[in-house]
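Since the structure comes first, as structure tokens, the remarks are kept for the end.
In this view, the complex is presented without one of its protein chains, the others remaining in place.
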Amino acid sequence: MQIAFIGLGNMGGPMAINLHKAGHSVRAFDLSQPACDKVAEAGVAVAATAHAAVQGAEVVVTMLPASQHVEGLFLGAGQLLAQLPKGTLVIDSSTIAAATSSKVAEAAQAQGVDFIDAPVSGGTGGAIAGTLTFMVGAEAAALERARPLLEKMGSNIFHAGSVGAGQTAKICNNMLLGILMAGTSEAIALGVANGLDPKVLSEIMRRSSGGNWALEKYNPFPGVQENVPSSKGYAGGFGTDLMLKDLGLAQENAMAVKAATPLGGLARNLYASHSLAGHGALDFSSIIASVQKKG
Amino acid sequence: MQIAFIGLGNMGGPMAINLHKAGHSVRAFDLSQPACDKVAEAGVAVAATAHAAVQGAEVVVTMLPASQHVEGLFLGAGQLLAQLPKGTLVIDSSTIAAATSSKVAEAAQAQGVDFIDAPVSGGTGGAIAGTLTFMVGAEAAALERARPLLEKMGSNIFHAGSVGAGQTAKICNNMLLGILMAGTSEAIALGVANGLDPKVLSEIMRRSSGGNWALEKYNPFPGVQENVPSSKGYAGGFGTDLMLKDLGLAQENAMAVKAATPLGGLARNLYASHSLAGHGALDFSSIIASVQKKG
Amino acid sequence: MQIAFIGLGNMGGPMAINLHKAGHSVRAFDLSQPACDKVAEAGVAVAATAHAAVQGAEVVVTMLPASQHVEGLFLGAGQLLAQLPKGTLVIDSSTIAAATSSKVAEAAQAQGVDFIDAPVSGGTGGAIAGTLTFMVGAEAAALERARPLLEKMGSNIFHAGSVGAGQTAKICNNMLLGILMAGTSEAIALGVANGLDPKVLSEIMRRSSGGNWALEKYNPFPGVQENVPSSKGYAGGFGTDLMLKDLGLAQENAMAVKAATPLGGLARNLYASHSLAGHGALDFSSIIASVQKKG
Partner (left out) sequence: MQIAFIGLGNMGGPMAINLHKAGHSVRAFDLSQPACDKVAEAGVAVAATAHAAVQGAEVVVTMLPASQHVEGLFLGAGQLLAQLPKGTLVIDSSTIAAATSSKVAEAAQAQGVDFIDAPVSGGTGGAIAGTLTFMVGAEAAALERARPLLEKMGSNIFHAGSVGAGQTAKICNNMLLGILMAGTSEAIALGVANGLDPKVLSEIMRRSSGGNWALEKYNPFPGVQENVPSSKGYAGGFGTDLMLKDLGLAQENAMAVKAATPLGGLARNLYASHSLAGHGALDFSSIIASVQKKG
């Protein structure tokens, strides 16, 4: 099957390569030449423009930074949607506002194009290993069309609901992740300030009612777990500024539907302060620094 | 072994009964006659006063509501500590301020009495079933003395550190629990406000990076899980006012050690508002009502 | 001078009437017939459409509910901007996103039209009395053109900066207002819970370092001041849902510029909870109910 892949960053690049490795004919594009070079080295064909990439493609996969890029590509200056033949399937794996997904999907439908939102979690490690989690907003039939491709890039595929629901599920999950990482940081820092051993306390909470993904897989206190960002100077992983973006999407959504999310709103602002303090590029588990004594 | 058990409420009563069932000679006491009657029905010997209960006891177990009761019993009006012979082991399973534990322990040590803090989690269900989790603050030797008894009442025994560390671990865990229950409530309510199915969203987050104990065992949204308080009108379980107490202990501790816990502090105040709105007796997962549209 | 006035709600209606009373030839329009009838009764000429209203007008004043209405009217379906002759002055008194103001202003400039943002504070009382405060974002020359008209509707005219700055000043002020009303409510409720007299405490804080506009003019505790919403069952005044909207604009802006506003974010979510609890139509000082014991 002929696939166009647009957006070849830290996530999109490895995803495109995995589709190529699985035997699909992938034509890829990114505005950044180094990003194109990287997938080319892995054997993926690179197109000179987004328009060239989609020529003859049955499926278009996009992995872009933010709402305005997706809207711009398909409906704005890019005008890519107008180029796609009836029956094309667009899988947008960007994490963007659900409202934008719905807007582009509606325009697509008017043209006979299937647009589904399929944001991911699992980080760059999952993108490379092909073990991403997809949260999909789509009609059942469109999801079934996409499933064989998603399975080449990920190991968990959740059907969250109709178009836009993938984005909503993603931001609900990431808002909760932001809260529990910051909350876990506070709990460990409080214990340590009382003289407790962070390993012992983490293990107690992990096996008690405080148990959560951060304690399980991604402990924010240096040295408690191996091979997590906190044990490597908070390098790699999922950056503070990316978490800040997702927490912002959650607040934007909360405002649109008049929902109340006091902890989610506070988490967004704590990460914003952490970023302003100069830690935007560090892994998001470095938020623990904001509740620790300095120096 | 002769054991005195003081404090026979919803938690203490079943714990005393479990020690009795395990073959120990238990003499129990509570200021409330109905509480005494309840354990008496199960065959536990009841003493007329705390002083009478500890006569001849090698071990004294206490399960009292708050710091002032523990301090009052041992050091204040109760003056019970002065009555205990050298070598007595006191196991305090109350959830109280770590500072109070340390204060009583110090006085006990001066008299040759071993005082350890061993607060529990697991609720009344765990107390009855004998599957509580103990978080113990004690020297290793004292813990080993207590262990055979703790094993009659619980299935997990964590050694958190020296005296006071059990209390600290407990409030760190429960502060985190308060945060993740409120955070999980916000995430589900946000999804539902966007039209998502709470079951589908809960399952997605449970298996993703938002995964935590609340999603695993205690979903706050009615009907998502069976046999949890949210599916029974928020009856039973762990009351809002008990969570409020524990979150208050965490803040008290944070102030004593000059720690920062922004989410923990906010959680305490959200539960306080929820209690003021008249929901103090409902299970703490009812906090979801504070982020849902009424009526 | 010929003036078109579009948007005749609780604020816009009296503003249009004040311009008419001052001797200007006003042609007004609103989608709601009762709103049109109300200004017609006061002698203002009513046009059948927005397009008809602007015929021959030197100045267009708009007072609309939200960003999408302003953008829709001028750039979207309304296409009103295309109708305006070179040299027209548009005074937008709506409270909307600064980004929208800037976007419309840019399009206006390309057409030789002056677009300035001039959101107000002072409530319906101020609109009727002609004592509104205007926070204006404009080049100095455009502001001077507008000033004689603004003076007919308000008594304070602040020049906040260039286009968009009026909106920013407004949301900064209203975010701060939301914080200090909620904070003042907490402080009074805490004192009352300790047995203090709310009048005595309010007076002490008003004259001390806790002094602020809420204590001065708009005490949230019933009976402390006369003729404020709290003493009239929280009727009238500035509704909870309007404050919620402004706090949402502030958070939206904070996200756009990556600012951190932890108290502002929390205030937004506290008002959202208050609205979900069914109090959206009550005056915003009713937020005190969220920290008071019910019943």
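Think of it as A, B and C in the order they're written, each chain with its own count starting at 1.
As a working rule, a residue touches a chain if its C-beta (ideal position, glycine included) is under 8 Å from a C-beta of that chain, and two chains touch if they have at least 3 such contacts.
Computed from a predicted structure; not experimentally measured.
Participant: Based on the whole complex, identify which of C:Val54, C:Val228 or C:Ala250 touches the chain you can't see.
Facilitator: Touching the chain that is not displayed is residue C:Ala250.
Participant: Among C:Ser25, C:Gln83 or C:Thr133, choose the residue that contacts the chain missing from this document, as touch is defined above.
Facilitator: C:Thr133
Participant: Where does subunit B touch the missing chain, residue by residue?
Facilitator: 244, 248, 251-252, 254-255, 258-262, 264-266, 268-270, 272-273, 275-276
Participant: Which parts of subunit A face the unshown chain closely enough to count as touching?
Facilitator: These residues touch the chain not displayed: 262, 266, 273, 276-278, 290-295.
Participant: When the complex is taken as a whole, what residues of subunit C touch the one chain not shown?
Facilitator: On the subunit C side, contact with the omitted chain comes from 98, 121, 133, 135, 156, 158-161, 164-165, 168-169, 171-177, 179-180, 182-184, 186-191, 193-197, 200-201, 203-205, 207-213, 216-218, 250, 253-254, 257-264, 266-267, 270, 290-291.
One rule holds in what follows: only the chains that are shown with their structure count from here on.
Participant: With centres defined as the mean C-alpha position, give me the subunit A-subunit C separation in Å.
Facilitator: One centre to the other, that is 37 Å.
Participant: Could you tell me the distance, in whole angstrom, between the mean C-alpha positions of subunit B and subunit C?
Facilitator: Subunit B and subunit C have C-alpha centres separated by 50 Å.
Participant: Got the subunit B residues that touch at least 2 other chains?
Facilitator: 262, 266, 290-291, in rising order.
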